[in-house]
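Apart from one protein chain that is not included, each protein chain of the complex appears where it belongs.
After this line comes chain A, so read on.
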Amino acid sequence: MAPDVRTKNDATDQESSRPEARPELSRQISGLDALELGGETRRNPAARAWSAVWPMASAVAIALLAWQVVVWSGWKPSYVLPGPADTLPELGRQVTTGSFWGAVGLTMQRAVLGFAVSVLVGTVVGALVTQSSVLRRAVGSLITGLQTMPSIAWFPLAILLFQLSEQAILFVVVLGAAPSIANGLIAGVDYTPPILLRAGKVMGLRGLNLYRHLVLPASLPSFVAGLKQGWAFAWRSLMAGELLVVISSHTSLGVLLSQAREFSQTDAMISYMIVILVIGIVMDRLFGLVDDAIRTRWGLAGD
């Protein structure tokens, strides 16, 4: 409580001194409130790390075991389906080469660019749709339709329009990801709890302030869910694109993957697949962390 505020306004001064009028009662009530809050439980970090790691580690171990069992069964010769014992060293060798990281870099660069453009397009389209009932009727269901369309179906058109180029890949990635992002935003705005909108109206929040202080924060969880789904679609579209749209001298993960198939280097091929999978999982976890952080902050987390 700043002293300058007090001197300005007598009523303010009375207010702040008033609750002490019945100090013993106030203290009792504060004591009751402190009880209500209870203590927060904290586990030690090692235990927390372990509880996060062991389920994942077990899942990986089970997957490797299943793979090994299939190989042991002799279903396919080992040059067609190598086991983990052959593949993992190959993966280890790959990750020490510069060309591998160059390919990963190019792929990630495309992914990030494609995702960024998707976020921009999705957010703008989503925002426009929430603002206009005409637009909503016109493109609302179209967006959902686009969302369900397999993005690989866009490639023939993309290649006709942009030839075998970066733009062709970008085009399909954006078409794959933007609808999810737009839908996330639209759903978030639509499902802003009416009682909060009423509270905002009573406060006199209007126009830009209403959006800044109420509608946007209220739609954040849904928007982040849209981003997460948008990323998954962007990543899938990008992999499809890199397999179909091979641009010479642009060595990407997709190119490495199809080259490995052409040269029957199955161990390398499976290594690249593992890398693609791991990148997907890591990115999904990142979005998951953001999502969890929001839910915990808002008290939406189920525990």
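By definition in this document, contacts are C-beta pairs under 8 Å (C-beta built on N, C-alpha and C of every residue); 3 or more make two chains touch, one makes a residue touch a chain; residues count from 1.
The rule is short, and it goes like this: contacts and distances are computed from a predicted model.
Not shown: a single chain whose UniProt protein name, out of "Cytochrome C", "Nitric oxide reductase subunit B", "ABC transporter ATP-binding protein" or "Dihydroorotate dehydrogenase B (NAD(+)), electron transfer subunit", is "ABC transporter ATP-binding protein".
Of the listed positions A:V71, A:L146, A:A178 or A:L220, the one in contact with the omitted chain in the full complex is A:L220.
In the complete complex, the hidden chain is touched by one of A:P45, A:G98 or A:G204, namely A:G204.
For the chain left out of this panel, the touching residue among A:V80, A:I195 or A:L208 is A:I195.
Where chain A meets the missing chain, the touching residues are 1-2, 5, 11-12, 14-16, 18-19, 22, 25-26, 28-30, 32-33, 36-37, 195-196, 198-199, 201-205, 209, 213-214, 217-218, 220, 297-300.
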